[in-house]
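All protein chains but one are shown at their positions in the complex.
The letters A, B and C name the chains in turn, as written, and every chain counts its residues from 1.
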Amino acid sequence: MTLDRDALAARIARDIPYGAYVNLGIGAPTMIADHLPAELDVTLHTENGMLGMGPAAVGDAIDGDLINAGKQPVTELAGAAYFSQADSFAMMRGGHLDVCVLGAYQVSTGGDLANWHTGGADAIPAVGGAMDLAIGAKQVWVMMDLLTKDGASKLVEACSYPLTGVGCVSRVYTERAVFEVGAQGARVLDTFDVTLDELRSLTGLDLA
Amino acid sequence: MTLDRDALAARIARDIPYGAYVNLGIGAPTMIADHLPAELDVTLHTENGMLGMGPAAVGDAIDGDLINAGKQPVTELAGAAYFSQADSFAMMRGGHLDVCVLGAYQVSTGGDLANWHTGGADAIPAVGGAMDLAIGAKQVWVMMDLLTKDGASKLVEACSYPLTGVGCVSRVYTERAVFEVGAQGARVLDTFDVTLDELRSLTGLDLA
Amino acid sequence: MRSKLVPDLAAAVDGVADGSTVLIGGFGLAGQPLALIDALLDQGAADLTIVNNNAGNADFGIARLLANGRVRKVVCSFPRQSDSYVFDELYRAGKVDLEVVPQGNLAERIRAGGAGIGGFFTPTGVGTLLAEGKETRVIEGRTYVLESPIRGDVALIGAFRGDQLGNLVYRKTSRNFNPMMATAATLTIASVHEIVPVGSLDPEAVVTPGIFVDRVVAA
Partner (left out) sequence: MRSKLVPDLAAAVDGVADGSTVLIGGFGLAGQPLALIDALLDQGAADLTIVNNNAGNADFGIARLLANGRVRKVVCSFPRQSDSYVFDELYRAGKVDLEVVPQGNLAERIRAGGAGIGGFFTPTGVGTLLAEGKETRVIEGRTYVLESPIRGDVALIGAFRGDQLGNLVYRKTSRNFNPMMATAATLTIASVHEIVPVGSLDPEAVVTPGIFVDRVVAA
């Protein structure tokens, strides 16, 4: 059976190493937080200026001064720290985060990432921290559907959408398979109720 | 009568504007602090990481963690702030200090400063913050003797000692006269018991 | 003792000239100095370049400046929010210019502006549309793009507490762009929720030292 979003989030959480400092991108990747057991001692970074972010805030805990990068209210864990966005992105750019998990429109087998801009003439460009996150962490992973709604592979030989970063992604998690990507090309690490031949057919890629 | 060090420090203090943020270099310039009346509301910066520095610490007030750039124990005034040296020199380099007063080996009529290195083959080069201070403040003033012990003018057409900064000094205070220096050359602003002709003779410069 | 306190919001924004570049703190609404922005609207300055992470929300703050035709250009990282319809319409009508800057580069460019740095090489954006036409350089095997400092004529800062010397602290993630912006403008104006006596802010915890701040107003 292919994985649903929640199961995929749990699958990714299993690969996060003990004690890692992690940034979870806006959207689906935030679901990974729900699958990180306390004993994994993961510290969450939010690029708007905080380490030690806790779960989403609800009810009386909602505080407009305490939000995540998606501008949702969150909470603070013991041992947290606040800092400016210059310091926060210095932390990111300087390679101090262990893992960053991002959504994507497309990822190339070489690890190029496209997740900020559809390239449409009518689209207002808006990048936020996407390009900083793409190149900052020690490992950048993507969580996405393998296919678009039209059935086209989002894992591609070369991105057709405008790039967010070049050769920056090391792993791609989808509902059907986990891929390693990079200079050596794409390699299947894990499959969910799908054969390698089926993956080759779905992606049009010469996968190994 | 020419001014002694203390009188010269008082003279310089008179020129510091109300509310100024000021850095006083190591050595004689630190004496200026004793002549800044509280009602002038001057805030002292020390480049090792503090704004709101108070007078020298004595007796029980001495604290090894609270020192100035000359590594002398100092005190903290109400409203002080501590910061890293990256932040402290960003403050300096970014032009936020109003006045910096430094000692010098030589100053050129064009405002070049030499105050870090005698250039002697045997001298160990040691610059500290001198080059940062030289180019950072809105106004950089020099406090020095007009003449060396051998009677040579320290205000010169061109510095023979290695430079600390180029065209950075705007004013030179000496025991015999105050000079404006810069792109327009040197101009005498004030004299202490000396004539313009005598200054020309002492300095060998075509002063106006 | 000196005081940078001004009596009201009108005094806080007095003298902002047409054509100014205005750095405005905040990330979304957190730390966005809404009262100062409203005062700037009343003050009347036009033809402004606004530097902020976003391009306004709903009908308040920066969106009000936009809706009233005061903004010539927006420099930001993320103009497209669910409630940025004022900007969207003006942009699509060609009535406002946009410079999109990656968020970390934006923060670093503003820091550089305040720190007297003439430019810096950053890996962010290399190989993308946002680095097109910019100088690149390979340093120790990695490619970087040269980015320039950003300075403002005015900065509007949303702080939590402040004293009359201009020392400021922020609250939680409302800190965001405020500390860098406070360092990078000719005239820095801070609104604070609470004015506290000099000496009551911990000198170890002051985030923006008073040297960077010209005016403080309670709002």
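In this text, a residue touches a chain if its C-beta (ideal position, glycine included) is under 8 Å from a C-beta of that chain, and two chains touch if they have at least 3 such contacts.
Remember, it's a predicted structure, so these values are computed and weren't measured experimentally.
Every shown chain touched by the omitted chain in the complete complex is listed here: A, B, C. The chain omitted from view is touched by exactly one of C:A45, C:V169, C:L187 or C:V213, namely C:V169. When the omitted chain is restored, the residue from B:T46, B:Q139, B:T174 or B:T203 that touches it is B:T46.
Across the interface with the omitted chain, chain B contributes residues 46-50, 63-68, 71, 76, 82-86, 88-90, 92-93, 117, 122, 124-132, 135-136, 162-166. Counting over the whole complex, chain A has residues 18-19, 21, 41, 43, 45, 51-52, 76, 78-83, 90-97, 136 touching the chain that is not drawn.
Within the entire complex, the positions of chain C that touch the omitted partner chain are 108, 112, 115-123, 137, 139-140, 142, 144, 148, 169-172, 202-205, 207.
In the analysis below, only the chains that are shown with their structure count from here on.
Chain B and chain C have Cα centroids lying 34 Å from one another.
The geometric centre of chain A is 53 Å away from that of chain B, both derived from CA atoms. Centre-to-centre, using mean CA coordinates, chain A is 28 Å away from chain C.
Shown for chain C are the residues in touch with two or more other chains, namely 111. Shown for chain A are the residues that touch two or more other chains, of which there are none.
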